[in-house]
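For this view, one protein chain was removed and the others were kept in their places.
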Amino acid sequence: MTAAMLDPCVTKNAPEYLVCEGNEAAALAVALARPDMVSVYPITPQSSLVEHLAKLVADGRMDAEIVDAEGEHSVLSVLQGAALAGGRTFTATCGPGLAFMFEPYFRTPGLRLPIVMALVTRDGLTPQSVWGGHQDAMTVREVGWVQMYCESVQEVLDTTLMAFKIAEHRDVMLPVNICLDGNYLSYGAARVTLPAQADVDAFLGEKDVNWHAALDPQKPMAIDPLTGGAGGKGPATFVRYRKGQCAGMQNALRVICETHDAYAQKFGRRFAPLVEEYRMADAEFALLTLGGMTGAAKDAVDEARDAGKRVGLIKIKTFSPFPVEALCAALRGIKALGVVDRSVAFRWNCGPMFQETLGALYRLGRPLPAASFIGGLAGADITVEHFHRVIEQTEALLHGAAPKNGPIWINEND
Amino acid sequence: CPTGALTHITSARIYNEVGDWEDLFAEGLSGCQGCNTELLMRHALRRVGPDTVLATPPGCVPGMGAVGFNGLTGTKVPVFHPLLTNTAAMLAGVKRQLARKGREVTAMALAGDGGASDVGFQSLSGAAERGENILFLVVDNEGYMNTGMQRSSCTPYGAWTSTTPVGRQGKGKTQDAKNLPLLMVNHRCAYVATASTAFMEDFYAKLDKAIVASKTGFAYLHVYSPCTTGWRFPPEKNIEVARKAVESNFVMLWEFSPRAGLRFTHSVEAPLPVADYLKAMGRFRHLNEDQILHIQKKVEENRALVEQLATRSSAA
Amino acid sequence: MYEVRLHGRGGQGAVMAATMLASGVVAEGRFAVAIPSFGFERRGAPVAAFVRIDDREIRRMTNITHPDCVMCIDPTLSRSVDIFAGLKPGGALVQATEKPLSDLVTPETVAVVGVIDAVRIALDIFGRPITNTLMLGALARATGLVTLEGLKRALAHSEFRDAGLRQNLIALERGFHETAVQKLKQAAA
């Protein structure tokens, strides 16, 4: 458990491993990152994350301003102000909270503020649901935040630390979401290793978040003047900023890889930065997964391998910016693909990751039979048994079965 | 004339004190001719001074160029566009972070009545409840003037706006205005006051108190700002309209602090009939007798309510 | 991989017991994952939590439908909940009850039973019927899944402090020592 882990005097006697839920792992990482300001508002399944943060501050183990704002809209607004005044900032939300936060959320990437936010993913309303699913994160995937999905509690902790480094990198300067599956990762507890504070300090380096735009009386400037319009300098000025934002997103692909490398060197834990290839070397077909579902999928792949099926798994970690090149590289050798989404792309009648993958397949230049599976909606479990069926149905494509027009609903008959 | 003599002394006193201080807005801002908002914000920012961070949510203040356009700015202190909805929250973040670094600055908002009383009210109320150290100045021109003179919850009963138009059926706004400053009193802010540019000395005194109060709590200043364009009166009549609003008790000048309670700073004991005020502008031209009566009754009700609060305060 | 399902009522600490069990296992250098069932954990309402234990890293973050062991920390819960649902043949039951072993009715899948009059002991220790740490001691005794030492280390690193910690350490000990364990003769799995 947490047990004064962050007090340098106590760290010496801390256990080698602790067991904590994903929300607590994120909170511990935030404390290690020494933010200046954390603003919070409770919402299921994120609430325990902000409770852990509040407790860390109340116990004197974290030196940060905690602003209990009156709603998510103000939560992110407070952080925008703090970041413009030079603060390292963090918050967390999900589902309806994200929807309410949308106005400042939509604006953050354009301000180029390196705000870090845990997105404890939750399915969308309606039907009324308080449970996990990726619908909230997928709905905002085009807004311009960097979004990385975690598979394990340890990865939540490590990715949260890396998120600050990635967001604040001068070539990126974009807000980052750490996406962790509501329920299964947020409340699921597992063994994690906590890095030492001194190592984290060295890894993250000096805070310098508002070198480009500051609200400081001694450096007067106007932040976000009216820009654009159809005449004069407007159009060119606006395009310049938009291109800058696109460049930041593309740079993020490189910086995410560099940061994962540096993290592995410093802390000895290596996670695939963009796309993980699991048992892909001689795979004939593969599953494509995202986030907390991946562990069960890997177990299923291992069992299918034992049964002689040449199946592999590709996991997308960085969903925004979409890692087109890395995904194409992973897809190069296979002949059929099953894409498992935990949310719905209503416009395309498939999963959002499936839809994005179709774009990558065009880039690959090789047609590939692929099926869209949708499961785990509103807290439903995607079990090893479910993945066995996904493997069977994907394998059928290999043998000439025509891909279904529309998604295959994993939990339809549970 | 005695009034003139009084004004003479007052104006000279303010001029002698602050006339040399730098106007912290650009020389040229594109407020309408005779814009009361431009007048009050130039005075206010000069008084608050350069150690300030200024928030100007969408409205006439940035609309006239305070935050600038394509690389040009209209303000000499750091200034930003919050959203219409999050001024108080964003400013709270700025102020807290600068305070954390040991910097003493005034975090000031110049917000319109719409962004404060309607869509931005949650953020305002939350920041006031948390006691954020902010000077929140609301420019009340009783509507969304920047977007084309639409109704806000601060628009008074009977007023024509572009969304409460006058026609065969429509006779202007059918509801009374929300009393935002009294709502802020109910938040027990460190300081709450109403002001008018027709009473500059009163405005300056309240600015000074609000600046001090904002160092340790939430200071709220509600300044009535007659809008020549939206209220339909000639630009040169601006101060006259503002003055008549006070002299008819349509607008009352008072201040509140939790310790001292509420008190009138300029009590009008023998008010003009409100019709004299209403006649001064085009937005009330269509009113029938019943409507004028309704407004007169509301003015008296409001006066009685504030009087009651003031009496209770002085008794306490 | 060994899978445990914990049953209790909201407010009794079943979810916390799951995390504590995982901590105890991890304190011994092995791997564990604890997952609560996701509902509205109102005081008194039935709740469940799941724990997976293994010697290597556990990847799946899913619910448990076919547990190796069921632990029920409330004596009356089995009246309203089918606590044995999906239990694997040869499974274990750890039950809080004032009944003697001989009075316990169990399905054929149960091969090992541990019982303890946890409410009485809890009232003795805490003055309140908090049975979760007691039942962890009982689980350790009945299944050998985790050592008492591991659980103690988990408690020491928990949020418990001072008197609360001392009481819970006593509860662990008494849970371990006052549990009656019986291996049942049963049909082969």
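In this document, chain identifiers A, B and C correspond to the written order of the chains, with residue numbering beginning at 1 in each.
Everything that follows uses one rule, which is that a contact is a pair of C-beta atoms (placed from the backbone, for glycine too) under 8 Å apart; a residue touches a chain by one contact, two chains touch by 3 or more.
Methods note: contacts and distances are computed from a predicted model.
Per its UniProt record, the hidden chain corresponds to "Ferredoxin oxidoreductase" from the list "SoxY-related AACIE arm protein", "Cation:proton antiporter", "Ferredoxin oxidoreductase" or "Cobalt/nickel transport system permease protein". Although it is not drawn here, the omitted chain touches the following shown chains in the complete assembly: A, B. Only one residue from B:58, B:74, B:93 or B:143 touches the chain missing from this view: B:74.
One of B:239, B:272 or B:309 touches the chain omitted from the figure, and that residue is B:239. Although one chain is not displayed, its contacts with subunit B can still be listed: residues 1, 3-5, 7-8, 11-12, 14-15, 18-24, 26-31, 33-36, 38-39, 42, 46, 49-51, 65, 67-74, 76-77, 197, 200, 211, 228, 234-240. Interface residues of subunit A with the unshown chain, by the touch rule above, are 110-113, 173, 211-214, 217-225, 227, 237, 240-241, 243-245, 247-248.
Everything that follows uses one rule, which is that only the chains that are shown with their structure count from here on.
We define each chain's centre as the mean of its Cα atoms; on that basis subunit B and subunit C are separated by 64 Å. Centre to centre, using the average C-alpha position, subunit A and subunit B are separated by 44 Å.
The geometric centre of subunit A is 34 Å away from that of subunit C, both derived from CA atoms.
Those residues of subunit A that touch subunit B in the complex are listed here as 36-37, 39, 65, 67-71, 73-75, 77-87, 89, 103-104, 107, 214-217, 219-229, 232-234, 237. Only residues 18-19, 22-23, 26-27, 31-36, 38, 58-63, 65, 153-154, 156-159 of subunit C touch subunit A when the two sit together in their complex.
By the touch criterion stated above, subunit A contacts subunit C in their complex at residues 1-3, 14-15, 17-21, 45, 131-132, 151-152, 181, 183-185, 187-191, 292, 294-296, 298-299, 379, 381-384.
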